[in-house]
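Notes for the one structure printed next.
Omission of a single protein chain aside, the complex is shown with its protein chains in their original locations.
Right, subunit A next:
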Amino acid sequence: MLQHFDPEKDYGTPAQVSENLVTLEIDGVSVTVPEGTSVLRAASEADINIPKLCASDNLEAFGSCRICAVEIEGRRGTPASCTTPAEAGMKVVTQNKRLGKLRRNIMELYISDHPLDCLTCPANGNCELQDVTGEVGLREVRYGFEGDNHLSAEKDHSNPYFSFDPSKCIVCSRCVRACGEVQGTFALTIDGRGFDSTVSPGQKQPFLDSECVSCGACVQACPTSTLMEKSVIDAGQPEHSVVTTCAYCGVGCQFKAEMKGSEVIRMVPYKDGQANHGHSCVKGRFAFGYATHDDRITKPMIRDSIDQPWQEVSWEEALSFASSKLKGIQEKYGRESIGGITSSRCTNEETYLVQKLIRAAFGNNNTDTCARVCHSPTGYGLKTTLGESAGTQTFDSVMYADAVMVIGANPTDAHPVFGSLLKKRLRQGAKLIVADPRRIDLVKSPHVETNHHLTLRPGSNVAFINAMAHVIITEGLEDTAFIAERCETEAYQAWRSFISEDRHSPENTASVTGIDATELRGAARIYANANNAAIYYGLGVTEHSQGSSMVMGIANLALATGNIGREGVGVNPLRGQNNVQGSCDMGSFPHELPGYQHVADDEVRARFEAVWGVSIDNEPGLRIPNMFDAALDGTYKGMYCQGEDIAQSDPNTNHVQAALRSLECLVVQDIFLNETAKFAHVFLPGASFLEKDGTFTNAERRINRVRKVMPPLAGMQDWEVTQALSNAMGYEMNYSHPSEIMDEIALLTPTFTGVNYDRLEEMGSIQWPCNNEAPDGTPTMHIDSFPIGKGHFAITEYVATEERSTRKYPLLLTTGRILSQYNVGAQTRRTENQAWHDEDVLELHPQDAEDRGLNDGDWVGIASRAGETVMRAKVSDRMQPGVVYTTFHHPGSGANVVTTDNSDWATNCPEYKVTAVQAVKVNEPSQWQQRYHEFNDKQLSFLKEGREKKAKARD
């Protein structure tokens, strides 16, 4: 986006949007602003900078400090400019003797109760109190420290990332308002009155024990050093900064990495970040320490067998070892006996290169990505119904929604910055429907009313969505004009008669879904009757045996009610990892070249072949689960795996580990010796997001730049490693910068033709499709038509999963995520985020716990037909009886030992969300866990041995 104003500057109060403009005079300068703009902001836009303390342009004006007082012709007194709206014809004076004196008096009072240790204060050089004191010219403080003051107030260091030093607090309430207005957690209040007022987390608790989620918005808002990052307290103020993109979730927040040399001191959410507008969560803002953790592996390593110690070698040696092994396997077992996995954590350019390596250098289409195990049904379902494998909106679009339905997603934990925006809209009065077996935080968040929480049974999604559509059609709530104009008639008629059948009614499906029919009818009416209704969904939709059907069912609902093609509506998949969208776009799937172009299409292949100079196989390759099966059958023998941890993240761990053990050559490229690397023969050290250039594409199809802020610890960025491996395999690549890779992507991908690094610099980010038809990108999709012409209603028959509760396994296990940890935890487990969640636990309903004699904290054994593991129990009334829940952030907890190899019918996305289990009280770890610990210890000793040997050789 073009910057019409300096994004770094704090204009004091939020920008207003209004057709009506007003012109006023400030210090003799004529200024025109949208109606509703404060005098403070109007002045600031004209570079007339009125001192301010309690105002900040991400918060509503509060008017407590009075330092921004001005004189307005014809008005009495000195009104606060932050709370006074600009009016046409106003004449404002911002500086004169009277105002100067008033401001000095105010500052004198503040300073008389403020420690005068500026020279040694961590905020020194970056303190608004200091700045304003300087601006008003305070020269003397008449009141001493003899009277009552707060100088000895006790500090709170409980939060691992920031400290709270109340002696420096000026009670401006910025932190309190940031926590409420921006983050939506309302953890802070001003406790007491007058002189006694202090900032208090929760019920006067330490921060760590309060409901604070450590987003850091209050720290950023604080104008003094009261709330301060510990990293700044330790290292001092940063000296330069680089704008880059968070490498955790699919929200894609932009940050200013504030640096001292090549050390990151702090991450400050970038105000002009188009997905986050200056907000962030605990992961992106604080959990970056893993990048320089001691566990980082920075030397290439090889070994002949996984029962041998590692051997540190040069890059050349590692790459030639890998390439000769892989080529040897192909000679022996055939061209299709090797393949690779791209990563949703790596950049678009890196992902593109890995699939290119596989298709061009390996000569087959055995490429897949971890999106297989999360959002592949989104790709299939949305392409079938709407014609494009992507969400339809921007995040900001939610601010125009009147009703929001959240299905199988937990935005406040997994997509926190979007969660905050959503909560803001809900506080403004948008209606909320949550469909989730578990009571997620959103259901009970402060000042938010959930109109319907539909606690459906795991595995009954399609029956539920069909019942919603049944109500809409049979009660005549559909948008007939939209359907007639925008959708295929024949498919609609077929779907209409299917969905109208009585068997889909809420009453007739209640026994399957467990949802009260009246509730469901109420929810359907809210969704259908809202002017703008939007659906947001997550892995609770996709990770089922009918994941693809459910995605299509959601799209059907949006089509039937005309909720597509404008702001405030849409079908919005919330993507788990940072670059899930990008890794799918970049041709990671075995049947599609970049831009979702099928490999069987001769015209498409010809274009790629002309640029790549090789012929491309016209048959799809193996998907991840097929690779594992083929490995166990002995036909798949070698694999290149970049930045993924399939041994921990994929279901049915026993099966996956057996498959990995059977490989003759596994090449893993990662920053840590992850679970998969413990089965590897070649380890190529990767680079963290701080060490590379490239782009990530977030859940709104927004391509954001990732910029290198420090040199790669192992000497190479990941794309350089892939390129070197390709060259070693005999297929030449010679890019000198990721921008050249993006140019090639743009050349071959019709939805990317307008994307290049110069445009990204200029616009900040671009939402694809970006081409001749949409030169500035496409914030909202399907405005006038669909890429397939008309919207397609797909018939979605409910087919029950084979996984159902039985006498032996009477409970249904579903899995999910938690705010402080990320995916397999390889990054977040190596940060202070451990303070919030240092082990995975099994949540279960009090009744189920009582039946089994389980109390909070007891060891509980969880067994399914796939395997067995042990965790601690957490009794929780979030759960419904019969349903238990856990996370998979810690490898030793073995959540995926229990999940099965059931998968989505269309895409093989695993059914993580439904596993029939039994839970019993136990007093020792499972056999799997004992074996895991033995194996893990052995592999870590192999690592240590290799390192020591090399160190000795060097001596």
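FYI, a contact is a pair of C-beta atoms (placed from the backbone, for glycine too) under 8 Å apart; a residue touches a chain by one contact, two chains touch by 3 or more; residues count from 1.
The rule is short, and it goes like this: contacts and distances are computed from a predicted model.
So one subunit is absent here. Using its UniProt record, which name fits best from "Pyridine nucleotide-disulphide oxidoreductase", "NitT/TauT family transport system ATP-binding protein", "Formate dehydrogenase" or "Branched-chain amino acid ABC transporter permease"?
For the chain not displayed, UniProt's protein name is "Formate dehydrogenase".
Which listed residue, A:Glu475, A:Asp633 or A:Asp877, touches the chain dropped from view?
A:Asp633
Looking beyond the chains shown, say which of A:Asn698, A:Asn908 or A:Gln929 touches the absent one.
Once the missing chain is taken into account, the touching residue is A:Asn908.
Considering the whole complex, which of A:Glu316, A:Glu449, A:Glu475 or A:Glu797 touches the chain not shown?
In the full complex, the listed residue that touches the missing chain is A:Glu797.
Given that one chain is not shown, which residue among A:Gly340, A:Gly514, A:Pro590 or A:Pro738 touches it?
A:Pro590
Hey, which of A:Asp304, A:Glu619, A:Glu762 or A:Asp877 is the one touching the hidden chain?
Of the listed residues, the one touching the omitted chain is A:Glu619.
Mind listing the subunit A residues that contact the chain we can't see here?
Looking at subunit A, the ones touching the missing chain are residues 336, 365-366, 498, 545-546, 549, 590-591, 598, 600, 619-623, 625-626, 629-630, 632-635, 795, 797, 799, 901, 903, 905-908.
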